[in-house]
Structures are given as structure tokens and as C-alpha cells.
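Written out below as C-alpha cells is the structure these notes cover.
Selected chains from the complex are presented in situ; the others are not included.
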Amino acid sequence: MRIQYVLPGVMSKTDAGKKEMQRRLGLLQKWASDGTTVGIVDIENGPMSIESHYEEYLSAPGAMERVREAEQAGFDAAIVGCYGDPGVDGARELVRIPVVGPGEASMFMACMLGHKYGIVSVMESTVPTLDKLARLVGADAKYIGAVSVGIPVLELASDRERTFAAIVEAGRNLAGRGADTLVLGCMSMAFMDISGEVEKALSIPVINPARAALAMAETLVRCGLSHSKKAYPLPPKLAAARR
Amino acid sequence: MRIQYVLPGVMSKTDAGKKEMQRRLGLLQKWASDGTTVGIVDIENGPMSIESHYEEYLSAPGAMERVREAEQAGFDAAIVGCYGDPGVDGARELVRIPVVGPGEASMFMACMLGHKYGIVSVMESTVPTLDKLARLVGADAKYIGAVSVGIPVLELASDRERTFAAIVEAGRNLAGRGADTLVLGCMSMAFMDISGEVEKALSIPVINPARAALAMAETLVRCGLSHSKKAYPLPPKLAAARR
């Protein structure tokens, strides 16, 4: 099967960005099951990173467009690669292939591993967007909150040790408040491939949302399932145009 | 005080659209308190009407931009004139003046008038966006659901009698399910200035979301209040750029 990973930001415009995209693709392909081919694409116009509602909205139109193209290109599923799942519900309206949001996928996975989960987020400004997401997708019964590491997305990877230490500290804070399961709430964290180390440090499961999203996309395709078109109908004017 | 009404769609490109914008401005000005001046503006790129999550996302970037411009132009508050409140939380991150969403404003007004309220929406496809909005803003404790009239936004005004009958029928349906208060869940309905007639037909309060949003904007300005910047912080990269 073929899965398209849509990066809802601008990354490929610089050489460093292109390289990072290839690195991420490599990780995704490594995480995928045998028989799965992963693609990756970013968007033309959008934010450099997503740390606010504002930037989520800027990224959504491009992300939805890329999902539509993925379906036309024959991909079996698409992932919108930002933890806040920007535009995922809109994209589902446009297509019939499964569209997976890493936030939603990892939150429900957390629900299956324990009684109370917390999210380690990047900047304080993203905490309300995570609270909102948990409420929106219906994963709030076991959600106890998010704690930020206070490091901007674009600096996360530059000092791996500092970031690791900050994630562990935020995770310990959440564990102290009762969390028995953690989610890394940012795709740039996810692609640091760091969840195993954090899990070792804290002795509770730590979910990598990129792997969770990929696995959930594979699972849906394998089960022959996709989102309900009753829940996500084609927008009426588009439907009329097709008739 | 000066309040900017941002139409998060494309309307002014045709003469008919320009005329309709002026008509709406006239109504808003008529509804406003003495001493309030209302402005109106649409966006450059966006949907013709909003009947899906997809179109909400398309309209948000332009709407946020117009709110930012409104603040720079000295407006005291801004309204994002679509019932689904697209981009409202993002816009609040950008500015300090109050940003009012008609959906949120009218839902909370409904909460103050009765025990259970329902929303009359346009197309079936908008029902999930309304359920989501009620949940998001925290107005779901008294929300019993939305019923659609099944008429596209762009056709609402073309046959006033048919639309009136459909609204009354949807309202009766909601009242039968326990609603004691109604909200018209679409701005094109709002600008039909029809809530009084529906109220007379159904004998329960019917809220016009355009008036509700305007009144709430005036109220916030009058009380010297605006949204919490702790809740809606300036996006970090913008904040860094200002320093």
C-alpha cells in the first residue's frame, strides 16, 4: 500500500529543508510494515512551523489540497503531519481514502494503554490547541493536560540533549499529576525518534505520534475502512459541480 | 465606537455582491447602538459560501488578515461574519481588540434565555460543524442539536417564503425535541431579518446571530474587556519578530 505523508508547512524551499524531508521519509519508511511505501510532500504556502491556532489555519488550505492530490495520485491513505491535525476534517470531506491526524491517532492509542494520559508539547502557546483537539475528537475522558518544554519547534533538534532533558522534565510533571501514559505532542519531536529513551527514563509508555499515525493509516487500509462520508460529506457546492 | 464586520468569503467581486454587502451594512448599522459605527469588508480569496469544514478552512486565513487590518485601522472590535466562527481563535492570537464569533455569541446568549437550545442550520453538511463548535466553545451543556433546512446558503434569500417555512419546520422539530430557545445558524439567514417572524410562529425566543454578535462586540468594548492574551497569546515567531 502507498501512504502519503503531507507536511502542512513550508520545508522543501531550502536545501536543508529538502534533506530533512528525506530524513523524515527514511524514518517513516523504516517504521512502515513490509509492503507499505511512504511518500512525503510539503505545501507551497504556509508557516515554517505550527505553534498557534493562527498557524494551524494558515497550513490547512495547503494540507487539504495535498490530500486531494494524494487521492488522485492513487495513494491509499494520507497523513496530515502536524500534531494539531490542521484541516483533517476538511480533508476528509474532500476524499474517500483515510486521512489520519497524528494528534487524534496518538490520543486514542494513549486511551488504550492506560487510564490517564498527558501530552508533552512544544511552546506554551500550543497547550490550548491541544486541549481543544482532545475535546474535539472525543479523547478527553482520559486526558489530563499538556505541559510544554518551552522550546520552539525549529530549535528542538538543534540541541538534542537539552530537548531530551526538557521532555523528561515535562513528562515527570505530568506523571506527578497522575499521567500513566505520555504522548509527544509535536511532529518535530516525533522525528527526533526519542520516545524510546523517554520511556526508559520515565517507566511509562511514550507514544511517537508519527509512528502512531502511520500505523493507524496502515491499519485502516488493511481493514478496508475509511472515515464515514455521512460524517464528512463532500461540500455541497463541490457535490453539485460533480453532478 | 467602530466595529468591523469581516465577511469571510468572496462577495464584493460582483455588483450584486457589492450591493448585498451594502444592504447588510445597513442592517448592522440599524441594529447598532447610538454612537457605534459599523464597517464591512470581505476577503480576497475564499469560498462563495461556507457549508463545510473545508470551506471554513479556506476562509480562515483571509478572515484573520482582515481582523489584523481592522485593529491597525483603529477599529474597537471585529466580528468574523460566519456562523462557524472560522479563524476566530487564530485572529484573537493576532490582536488585542475583541474578536467576536456569531456562533459563540449567539450560543451563549441562548444559554441565558432557556434550558435547552437548538440551532436551525442550512445544509445537512453544516450540522457536524455546529456540533463541533458548541463543544469547542463550551456551550454544549444546554445544546440539543441542529436541524437543517436543506437549502444552500446562496439560495436562502431567493425564495423568502419557502425559507421561512423551512426554518419554522426545523424549529418545530427542535422544539419537539425539547428546545425552548432557537438560534439561526447561518449569517445569510441572519440578514434575512427573519427571527422576529419565526419567534412569532413558534412562541419561543429566536436569536439572530448577526445582532447577537454585534451586541456582544459593543458590550465588550463598553465594558473595556477583550479576550485573554494568556489564552490567546501572540504566536511565538511573531512575538520574536516584534522584539
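Order of writing sets the chain letters: A and B. Residues in each chain are counted from 1.
FYI, a contact is a pair of C-beta atoms (placed from the backbone, for glycine too) under 8 Å apart; a residue touches a chain by one contact, two chains touch by 3 or more.
Since the structure is predicted, the reported quantities are computational estimates derived from the model, not experimental observations.
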item	value
Copy count of the single sequence across the entire complex, 2 present	6
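One rule holds in what follows: only the chains that are shown with their structure count from here on.
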item	value
Cα-centroid distance, chain A relative to chain B, in whole angstrom	30
List of chain B residues in touch with chain A within their complex	47-49, 51-58, 60-61, 64, 86-87, 89-94, 123-125, 128, 132, 135-136, 152, 231-233, 235-238
